[in-house]
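The complex appears here without one of its protein chains, the remainder shown in place.
Just so it is clear, A, B, C and D label the chains in written order, and each chain counts residues from 1 on its own.
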Amino acid sequence: MKRVAVALAFFVALIGLWELAVRSGRWSAVLLPSPLYVAEYLWAALLDGTLLESAWVTLKRLLIGYVAGVLIGLPLGLLTSMSQTLEDTVGAMALGLQTLPSVCWVPLALVWFGQTESAMLFVVIMGTVWSVIIATDYGARSIPPIYARAARTMGSEGMHKWTRVILPASLPFLVTGMKQGWAFAWRSLMAAEIYVTILTGFGLGHLLHYGRELNAMDQVIGVMIVIVLIGLLADRLLFSPWERFLHSRWGTNVKAS
Amino acid sequence: MKRVAVALAFFVALIGLWELAVRSGRWSAVLLPSPLYVAEYLWAALLDGTLLESAWVTLKRLLIGYVAGVLIGLPLGLLTSMSQTLEDTVGAMALGLQTLPSVCWVPLALVWFGQTESAMLFVVIMGTVWSVIIATDYGARSIPPIYARAARTMGSEGMHKWTRVILPASLPFLVTGMKQGWAFAWRSLMAAEIYVTILTGFGLGHLLHYGRELNAMDQVIGVMIVIVLIGLLADRLLFSPWERFLHSRWGTNVKAS
Amino acid sequence: PRAMAQSTTVRVGHFPNITHVQALVARAFERQGRNWFSERLGPGVKVEWYTYNAGPSAMEAIFANSLDVTYVGPNPALNAYARSRGDEIRVVAGAVNGGSALIVQPNSGLAKPADFRGKRIATPQFGNTQDVAARAWLVAGGLRITQTGGDAQVLPTSNPDQLSLFQSKQLDAVWTVEPWVSRLESEAGGQILVEEKNAITTVLVSSAAFLSKNRDLTQRFVSAHRELTEWILQNPEEAQRLARDELQASFRVDMAPELVARAWTRMIITPEVTLDAFKSFMTSAQQVGFMRGAPDLSRLVESP
Amino acid sequence: MQSPPIPREGALAKLVVENVSKRFTSQRAIVQALDGVSLTVAEGEFVCLIGPSGCGKSTLLDIMAGLTVADSGRVLADGRLVQGPGRQRLVMFQESALFPWLDAFGNVMFGLKLRDDLSQRERKEIAEHFLRLVGLEKFKHAHVHELSGGMKQRVALARALAPDPQVLLMDEPFASLDALTRDQLYDDIQHIWMESRKTIVFVTHNVREAVCLGDRVVLMSPSPGRIASIFDIALPRPRDINSPDLGDYTSRIAAALKNTLKEAVSE
Partner (left out) sequence: MQSPPIPREGALAKLVVENVSKRFTSQRAIVQALDGVSLTVAEGEFVCLIGPSGCGKSTLLDIMAGLTVADSGRVLADGRLVQGPGRQRLVMFQESALFPWLDAFGNVMFGLKLRDDLSQRERKEIAEHFLRLVGLEKFKHAHVHELSGGMKQRVALARALAPDPQVLLMDEPFASLDALTRDQLYDDIQHIWMESRKTIVFVTHNVREAVCLGDRVVLMSPSPGRIASIFDIALPRPRDINSPDLGDYTSRIAAALKNTLKEAVSE
């Protein structure tokens, strides 16, 4: 309780300082809009539906693309972990493409799919899939061999071994990789939305870009706040449960809370 | 040797398939330029200096911004690791801002700094600093307490403790965090360069964007290849030595190579 | 050194667009060795040109003090003036009026705003003059339009994309500016539904700080601009050629002479500008929700 | 996993190791881990393998289990050639090989779920029975990391016993436990063995432990791994690890062990 209060006080003080800085008149209103204006913008955009609409558009793209990326990456990663040759070929390709910021796919995606949802999904998938492949591969390779041997003596083989031993045993790595994939997907989607217009719907990135077009920094900051909130929420909903499961089961890194 | 040959054969085959796909005539040259055209573009751009110039501009931005981000993040992270209150305030802020794709800072950076290097550096720093803070904080908190106790009995205190015990002991976490910071910085810089024109120099992102503007997919793909190569090289030069040091010293995860 | 640079260099922005004809012609002269502006600004004054492709980023550049004077559309100027509460932006002269229009697909049956329910209308850029005009026109016709949607979808899309999307019938209408109006007509068979003959298209804007610090210099710049405009009006053929050359030489944009000539007929090139025109822009911007409150426009237009 | 019967060698021989050799080639060196090892384990017998580090005890156990394939020689279980791991010969490993993603009960169930001949209810009952047997019924849903070292090895024992194997192969199961816990487990394992009459092969390098538990103690010598000598332990059961009765055997075997070390060094 006390800690929450301290954190709250800190953020309130931060906003207070910000307001004071604006009032001091040292910065023009375009450079630094008052937090009140930001709140006003957020309120208005909430009421006229823009905020919810565009958040929904963005989230839909992100989730569909991400799930597709994971579903493609997971089996590929397991596959590459099984063979040295696949590791040297597909694995090397994944390693290379993972370093490519996936916003770089936008121009190709646009000529391949047009200014449509598919282009956005492609970009999100390119952000997710390589991280998932690499993490799954690495995870499956890092499993203490003793698990596999114990499972074998008990008669676990084939599919059973993969789904009941290899996959759960590599969970700690998987979650890390899936988190990274999420972070990259989120980043690439934002960049893509800011960069290009999509005929089928405007997302948060577009809203942010429009804030810039109007020189409306209150809108820019407002949308940034919404993006942060969605990011935190996603983390809380998508990954925290897994991480808590991992930490309680593996007994690792239990942070004093 | 055999493994290198296999990998090489794979990538050569991949390019061969690509060329075949182009020849089949199913896709227009705009959708899928021949690998020969891509190579031609790369060669021409290498000869006339565009490629090296823009790579240099991009790398300079990235390196300066990244180093600044690490230099800011490291002490801040150590600081937050020392106090519960700082963790609850600065730490929470870092956690929130880390989820914000740093391309979202571009509009603010542009009105604050203009279309200048400073704006780009700001975006890169925003990509780096939060990851470094979080990793340093987490690393310093995860150190086995027995190290600190052993050091204390030998008389290590104050600065000596921080630089000779806490920092090296949290190296494994630090390197992870710095890698993540790098990945985010790299992504945000690319997104920013693709998104806005910077008066003080054209980077790889601009080159890619111009490829799109000219509908020159050979240029787009060529620049993407360069970006991948730079990413891999950076990984090799910046992080592999540290990781090798870590793995040899800590004896962790020694991958068969 | 910074003050020195400020007093001896004027940083001027413009778009690589036929509606920024004064800048194009001046730069074409410069390539021929005739420094139209610096000759008229006095000894030791240099002009540096910067190219933007969007009004808001030109305004950003003024906020960030990396630009002193720029050719820009009236809406970004108005918007930037309002956002900075009148502190940063001054309109110092007119440049080009007219040249923008709403083009619809041939035989689409679209005639009035209400027909656009559920349709896609492209504009060159979010919040620019044509974008606001399109939205205001729709809102005035009773449609609900938000930044990201509403009854009709207003779709900010770059001009080249507009053309291809319009050709492939993915767009129902386009509200844009020359030379794209002409290209949409001639290359995609588009029909003009609304034409804004007298609406302001381009103005000359100065940073307020630059103006107050260098009033004489700005004044000389504006009169050079007026003189140039006069020259263009008197030598239309040569001006068109110079503009085409400049687009070709500096921006690798190839424009057919007929296209330029056709666009020319819709543009009214004039150095005059009045506050009243901005008032109607403000009303439009307020209608479409781009502007909150009613900013005081008294300081906006300032002819030095 | 088992081929058709082969003519028997010894009437009640549960496990027969015939002239088994195994060599490992790593980057640095070639190690002859086992060199012509032969051993017969009778049904219901408790055999302890002892020897200095690296003499091939774990390798021999793995070959018996079918986890490792010998270079030459063969292993027969119930007269059938061992060609791979089988549920009849479960291994209990040195380090904790419990699965951290399952709780104690889940770990014991793992092997049982692979037995198609049991209903889900039977499986549960069996798992609970064996958790009770090792005294951990209260820790049924404990996570692996919440268990102490001794409790972990108890769960591992229950997991190994639950699918009702005929042979139990144990690789230094108590090596990482503290003395008090270990003493307790010596009693437990003896009781369980006396009741269930499993055949047990137990690897250790603690002489006292081997004497306390084994019917026979097989002493191996390193480089190359061979059987140096075999001791029959004729002491009544259950035996107490701290009892002075063990002293005589212990010092004899310890002396022999030191000898194998010296020989290995002088070679």
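Operating definition for what follows: a contact is a pair of C-beta atoms (placed from the backbone, for glycine too) under 8 Å apart; a residue touches a chain by one contact, two chains touch by 3 or more.
Just so we're clear, the structure is a prediction, and the values are computed from it rather than from any experiment.
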Displayed partners of the chain not shown (whole complex): B, D
Chain not shown: contacting residue from B:Phe11, B:Trp27, B:Trp43 or B:Trp250: B:Trp250
Selected from B:Val4, B:Leu20 or B:Ile146 as touching the chain missing from the view: B:Ile146
Positions on chain D contacted by the hidden chain, ascending: 52-53, 175-176, 178-180, 205-206, 242, 244, 247, 251, 254
Residues in chain B touching the chain absent from view: 144, 146-147, 149-156, 160, 164-165, 168-169, 171, 248-252
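To be clear about the criterion, only the chains that are shown with their structure count from here on.
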Pair joined by the larger number of C-beta contacts - A-D, B-C: A-D
Distance from chain C to chain B - Cα centre to Cα centre, in angstrom: 39
Per-residue overlap in chain C, given as positions that touch at least 2 other chains: 60, 63
Residue list for chain D, restricted to those that touch at least two other chains: none
